[in-house]
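We show some of the complex, not the whole, and keep each chain where it was.
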Amino acid sequence: MSHAATQQQPATTTPPQRRSPVAAMLRRAGLRLVYLLGLPVALILVWWWASASSGLYYLPAPDVIATTFGEVWFSERFAQDALPSIGRLLAGFALAAVLGVGVGIALGLSRSLRALTEPVLEFLRAIPPPVLVPLLILLVGVTTSMKLLVIVSGCIWPILLNTVEGVRAVDPVLSDTCRCYGVRGPRRLVTLVLRSASPQIMAGLRQALSIAIILMVISEMFASSSGLGFTIVQFQRSFAIPEMWSGIVLLGLLGFTLSVLFQLVERRVLGWYLGLRAATKGE
Amino acid sequence: MLDVSAMQKIYQGEGRSVEAVRDLTFRLDEGELACLVGPSGCGKTTLLKCVAGLLQPTSGRVSLAGRPVTGPPPDMAVVFQEYGRSLFPWLTVQGNIELPLKQKKLPKQQRRELIDEALAAVSLSEFAKSYPWQLSGGMQQRVAIARAIAYQPRVLLMDEPFAAVDAQTRADLEDLIRSLWKRFQMTILFVTHDIDEAVYLGQRVLVLSSSPTVIQDDIPVDLPDERDQLTTRGAGRFTELRAKVYEEIQNAKRGPVSAQKL
Amino acid sequence: MTKSAATPAAPAAADRRKTSRRSAARPRRVATPTKLVNAVLGLIGIVLFLGLWEAVPRLGLVQARYLPPASEVLTELAARMATPTFWTALLDTLLGWGLGLGIAFLAAVILGFLIGSVPALRALTSSTVEFLRPIPSVALIPLAVLLWATDIRSTLLLVVYAAFWQIYIQVLYGVADIDPVAEQTARSFGMGKLARMRHITWPSALPYVLTGLRLGAAVALILAITSQLIIGTPGLGKEIAVAQASGAPAVVYALIIATGALGVIVNVGVRALERRVLHWHTSVRGEAAV
Amino acid sequence: GSSDSGDSGGDGQAEGELTEVTVGLIPIVDVAPVYLGQEQGYFEDHGLKLNIENASGGAAIVPGVVSGNFEFGFSNITSLLIGRQEDLPLKVVSNGVTSTGEQGADFGGIVVPEGSPVTDASGLAGKKVAVNTLQNIGDTTVRNSVRVAGGDPDEIKFVELPFPEMPAALENGQVDGAWLVEPFLSQSLNNGATEVASNFVDASPSLSVAQYFTSEQLANEDPELVESFRTAMHESMAYADANPEDVRRVLTNYTEIDQNLIEQIRLPHFPPEVNRESVQTIADLMVEDGLVDSQPDLEALYYE
């Protein structure tokens, strides 16, 4: 039997209607740019109009914000306030990811463990950070680990919930296959449970990433004297409104950057999943 | 009715591309029943999906009733090779069959009748309220068949639809398909691995070569139109045709070189 | 799927004979003992948690005047629950929460399905979405106050903004997670985009949507409380703010317990909903006794 | 709140035609006069019906007043000065609270935990001191106290911590000192902390710490309403200043402070008029500490 996985022969396979590859590439890049910037530009215009027509002190025009942004963040403040915050944010996120996935797998695999802990977890989940922070200060003190804990305490939930649901939904045929071939323990966790729950885990991680940013801000609203969140709150309290908005814009840009990075990771981790989906569409 | 000409399909994967089908050309007239056989992995499913408008051929043309196929044409039903995954787990057996009928906007009464009839035809009447995952493999496959026939399509594409059922059920279903075909004058393209089945069912047997795929042979089945599991399969002509198809498949498996002899 | 051996004791032989295919179809809805077991386990979990809470201040790990033991807090809560103010505050909180969650859920589901199933729309919006998502609701407080002061709409703005993204992202991932074979089946039967969305995409995305609902419900509650806490719109959060400003930790924690309890109740509700609408899904049916 | 009509407000208005005004307050001891004045009917006498909104701080109150959602608000003087400096149209209409002027008996003070080696404010240099908000009245006056006591104010390491968390942080050694106000001051002292300075008193013998304010717009559009509020507020302040027991009693109505603690806490003074000299002192301190770039225009702040 011959199974020629024939390599593509350019002469026969390139559809004739396609234009030169450079032009196509340029067009694709242009399209991507439009996709990337189209809506933001439109929204900025709307904002402009709104701020101009309302004349509200709390809604400065985009150009004011942009100038302020340059003044405020293109300075040593970025290194002093923003970078340590981003560091804490990433550390907190990583910690939450490890904890969330770990605990999530345990809970997803064991029904009784889940029944045992679910009410307590749901209880904790419903507690707002502004009342949780005092408790953490009491228990942990005014330290960096307190801030990390605040971040973890908020962004662990989407990871945890999604992991639990992903693990519960493992295909029974695959699970049976593993059992038959004696695939157990860590190998089963890695090859079956984690992988098959990974689409849902990634959904959770993506949620958690932006929540981590939010909680970074919240963690610095209390017991702090520096940091990105602290700076924004400080601007807000001292009525430096364009500066406050510039901080919010920075948060947005941070979120956007992290999500682009996340997408790269996701494309690797979920390569099989995306491929599978594309394959059945015949691409 | 169905016109496939110079169809080629290349799967573009990450870094590698697979030419599943190289060059297929054939015609099916309205109301014809053709069987498609060929070695495993030769591109039968690919062809079927292109005909169904679910995949776009890389080059070449597929047209149905004179119109080029760009998306699934109306009044077509497909029984997928992955029968299990083509049933919706959130619907009962009955719900699965009913969904396309609802889509067709049939009144409730008529839907009910069609469902009952289809379920009876595949002997699953008692399982109308079960969920697909409560059924055995063969039963799931029969649900998929029931869904297709209840839809009363004008074009019916079936991808190894009897692979998971026992010999007796298979024979019954073969007769069912033939009787429906006659009753509704459907155009049927039927993929199978069973040579006997191909000869018994079809008016023509299309033999595909192994990959890169071309049409190896197109064998008309000149058996009488009234067929019967015992007499037809016992007939001498049946055995001859069977042997011929068998031989072509053997040739096909020897690969595209022999195919080029055509 | 195969774990549980919770099948009832084998029926008597005579009964067994009768369990033919026909009689098998007889519905036999029983309150599964697993449900009871789960509830008991959950209670045990809560008791353990309260025990821990009781122990930490009693053992002097933290001073009881800052973290009162659970018993004291529960007593305080009981006392509160006898007052009408508590219930008005609770109702106010529930109103802000329910309305906000409802709006966020509807908007997120509709937009999520629309944008999730049109790749061009998704590409067009994704940069904006990723930009907006990490903006904390609390940063919007001045804006909310500016617009509506302590009106419930202030609360709603914050609640909707925060809960929307959580549900929206879940819906996006859910919409992407349809079994392609199911999708192709539907397409082959000539189902249009809308019909597919209703009959195929919606049920396949449901597990994600429900997780989104659970996430969003908690976040909505958190934001309802927080906005009351900071802006002073009426509700439990405002009561917490007063108690905090008065240095009365027992009251603060009593109100926190009330908040947490709301979270637990909401979860019980969503879980019940899940058992109804996802009974066909592997995650739920895998747990039914086999 | 609604205050559209120009004919509202003013003295001697007929009963039943009360104008509703919304006042944004913080649920702390300082605002007791408003509740007392309400009880005593001063606001009704002037045709006002108060609608009190409790927020947790200026972040929520100032935008409310600026946008006209609140007619009046309560804020400390530093925030008002900063806001004015940022061109927010704020107008002070009445004094809010004033320090007692007695060292060691003011409603706010700097405390150190039990057994701390720090005995006076100068010892705080190089220490970690908690204030509720940075770049505000807390840290400027604490710096001033340290300066007055002969310490180097630049060496203080300020930590931002909400008042309610401070007693615990002090006791657990997470901070070396804290600036506290009532009721947390008494609470902390009860738990063994020592008071090392009264920062308000150090700044001025009679410091106007917080004020009631409105927006310039309302002040221009409806001066009668503002005048009625101011008069009623003055009456309330005078009453509160004269009746400390009533102040303690009214605290049980709108706070959750423990009854025993209520008996102990040190009440502030409630003089109706702002001590402008003390405000100037605060403004100077703010300039010195860099909270504002230039000397604030005090005259613009006051409603005349």
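We just call them A, B, C and D in the order they show up, numbering each chain from 1.
Heads up, the rule we're going with is that a residue touches a chain if its C-beta (ideal position, glycine included) is under 8 Å from a C-beta of that chain, and two chains touch if they have at least 3 such contacts.
Predicted model, so just to flag it, every value in this text is computed and none were measured.
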Assembly formula (labels as shown, counts from the whole structure file): A x1, B x2, C x1, D x1
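Definition applied: only the chains that are shown with their structure count from here on.
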Lowest number of touching-chain links that must be crossed from chain A to chain C: 1
Distance-maximising chain from chain D - centres being C-alpha averages: B
Whole-Å gap separating chain C and chain D, where each centre is the average of the chain's CA atoms: 40
Intercentroid distance (Cα basis), chain D paired with chain B, Å: 83
Overlap residues in chain A, where contacts from two or more other chains coincide: 56, 58, 134, 138, 236, 241, 281
Where chain D touches two or more other chains at once, by residue number: 57, 59, 63, 66-67, 162, 164, 168, 172
Contacting chain pairs - touch in the sense defined above: A-B, A-C, A-D, B-C, C-D
Residue numbers on chain C that touch chain B, as the complex places them: 21-22, 25, 179, 181-182, 184-191, 195, 199-200, 203, 206, 280-281, 285
Parts of chain A lying in touch with chain C, wherever the complex brings them together: 32, 35-40, 43, 56, 58-59, 111-112, 115-120, 122-131, 134-135, 138-139, 157-158, 161-162, 165, 168-172, 175-176, 199-200, 202-203, 206-207, 209-210, 213-214, 217-218, 221, 232, 236, 241, 244, 248, 251-256, 258-260, 276-277, 280-281
In the complex, chain C residues that touch chain D: 62-63, 65-66, 141-143, 145-151, 229-232, 238, 241-249, 251
